[in-house]
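Of the protein chains in this complex, one is absent; all others appear in place.
Our next item is chain A:
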Amino acid sequence: MMNRIAEADGMRRGGAERRDVLTDFVRKIHVNRSVGQMAALLVAAFAIFTILRPAVFLGSYNLQVIALAAPEIGILAIAMMVTMLSGGIDLSVVSIANASAITISMTYTAVSSRAGVELANSLALPLVLLGLVVGVAAGAINGLLIAKVGITPILATLGTMQLFNGLELVVTGGRTLYGAPAGLSTLGTTTFLGVPAIFLILVVVAVAIGVLLDRISLGFRIRYQGANAEASRFSGISSTRTLLATYTIVGLLGGIAGVVFLSRNPSASADYGASYTLLVIVIAVLGGTNPYGGRATVLGVVLATLCLQVVASGFTAMRLSSQQYAMAQGVILIGAMVLDYLRGRGSSR
């Protein structure tokens, strides 16, 4: 974040030796490497599938599918990235999203069966807010366990993941619930200039988190916390407040993802997106997030999301199975890490 500020400083001191300018330039590429790498990978994947199956892949249906499937995964991946930036992880974020969706769906169904469908539909906005409140509350529970009680994030959120998921199973009886405010379904089918509205939700979330990390002191504190928790403490930054805020915000993002679930499909269940948790970890890391904390970009994560969506729909276009897609995810992740290692070996020291 500050690099961008400081770059201006570097330029202003124009008298710096050429070699310094050069090493600085190399360093900048290094910093933005993951973003560049993901952009290149995205273009490459797009090109490959376009060549292999131009008719299917470039069809507007296929592009719509990508733009509709990407937002929920993208928002969850951004949430995962924020926790990783702080040096933690949130395994419960998908359960939080489901909790939000289930709460909205159940309340909607309850209202519409007692007071009529019209009233229930007119309550779309309050219902969405209710879902977001559920997300915030669940995130705050994670935050309390991690920041106040001091449980390691991976264990705390593993626990709450099981807890939230169990509660959801009990409440829904393990069934898939049908029913969501009509407004949400409308949202899911609306497009602006061909771009689905829910894709714009992803864009808004990405910009908001970008502003948080770049322009708000909390964002700086989250990053300091992840870069070196000890130095952060010795700089007078309260890890309790920082982590509480981090996980609460991530809970909110989970709640938003739940709303997107319902917009795409007016149904909710406890086991929706069962494979998402690991997928969004993969995306966050592919997008350049340092799993040890302190380093991440929103742009990188968004590009990684799109990249994997392109691969997914490309595999569908090629009639390959979801198992083969899962393997491709693994290959891409390991490939990116190996590339990182090779490049790091060449340039470090």
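One rule holds for everything that comes next: contacts are C-beta pairs under 8 Å (C-beta built on N, C-alpha and C of every residue); 3 or more make two chains touch, one makes a residue touch a chain; residues count from 1.
Methods note: contacts and distances are computed from a predicted model.
Per its UniProt record, the hidden chain corresponds to "Sugar ABC transporter ATP-binding protein" from the list "Glutamyl-tRNA(Gln) amidotransferase subunit A", "Sugar ABC transporter ATP-binding protein", "Putative spermidine/putrescine transport system permease protein" or "Proline reductase cluster protein PrdD".
From the options A:Gly173, A:Gly194 or A:Gly236, the residue with contact to the chain not on display is A:Gly236. Only one of the listed residues, A:Leu63, A:Leu200 or A:Ala227, touches the absent chain: A:Ala227.
Although one chain is not displayed, its contacts with chain A can still be listed: residues 1-3, 5-10, 13, 16-17, 20, 23-24, 27, 211, 215-217, 220-221, 223-224, 227-228, 230-238, 294-295, 348-349.
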